[in-house]
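Take a look at the structure set out below.
Removed from the display is one protein chain of the complex; every other protein chain stays in position.
The block that comes next holds chain A.
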């Protein structure tokens, strides 16, 4: 079965599970993206001779679930044969998504929040849910974010990956009308996503000094220094507790990732070695950062 087919079935299966268990989820990215935001292939490249859209390539099915329903969704998915491969804390530093796998279907990336959206995750979901609409995926009606919300999510996602020249940003922002851009900006303001949106649309300097500026500058410019990104992530946290948690989490090795790499539970000695490696790596990165900073200062004299 082609991956593009399997991903659609995953969306349909998750929607069936959601409906049977009163779980609210929005289908995002991949085959759920509005046709108006897809790349267009010219008539000459099409067998039928008419212009058409290019299907998005994915490896998994992404959904955004109402945060209060996350535990219930996991419990039900497990009953239907899904296995948690990576929990939220095992994934990106944003801890925004968990990956679940299935013996037949494509993996599901279950998002409890979307990186770049600054307001409380439940409030943000409600805001997106309020303006949802339904599209058929694998013939199954699935709720998806509004067109302007899809534009925002695509832009912010591309910016997070440092892909500022990504065609998603072109189609979602630069090729949009003034009204369309204003609608996206208004939603970003409501969701606390204005810094991330600005990062994706070449206007980040307007937000210099605001919380999140350093992080989105680092992410959107593909910053190579892990320490610089670490510092930016810690500083972008709204609370001291959050900052401490992020600071520690980014330094410690991840047992579940190690488990996956080794194919078995790591031994105490392997965990200790992983701690030592992370510590050496951290010191090396800091030393490099200090060297580059002092060299930079000398150069300016």
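Just so it is clear, contacts are C-beta pairs under 8 Å (C-beta built on N, C-alpha and C of every residue); 3 or more make two chains touch, one makes a residue touch a chain; residues count from 1.
Heads up, the rule we're going with is that contacts and distances are computed from a predicted model.
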Missing subunit (named according to UniProt) among the choices "Cytochrome c-type biogenesis protein", "Nitrite reductase small subunit NirD", "Coenzyme PQQ synthesis protein D (PqqD)" or "XdhC family protein": "Coenzyme PQQ synthesis protein D (PqqD)"
Among the options A:13, A:121, A:169 or A:196, which residue touches the chain absent from this view? A:13
Chain not shown: contacting residue from A:1, A:130 or A:241: A:1
Where A:80, A:264 or A:280 are the choices, the one touching the absent chain is A:80
Note that chain A touches the chain not displayed via residues 1-2, 4-6, 8-9, 12-17, 47-48, 55, 80-81, 104, 138-140
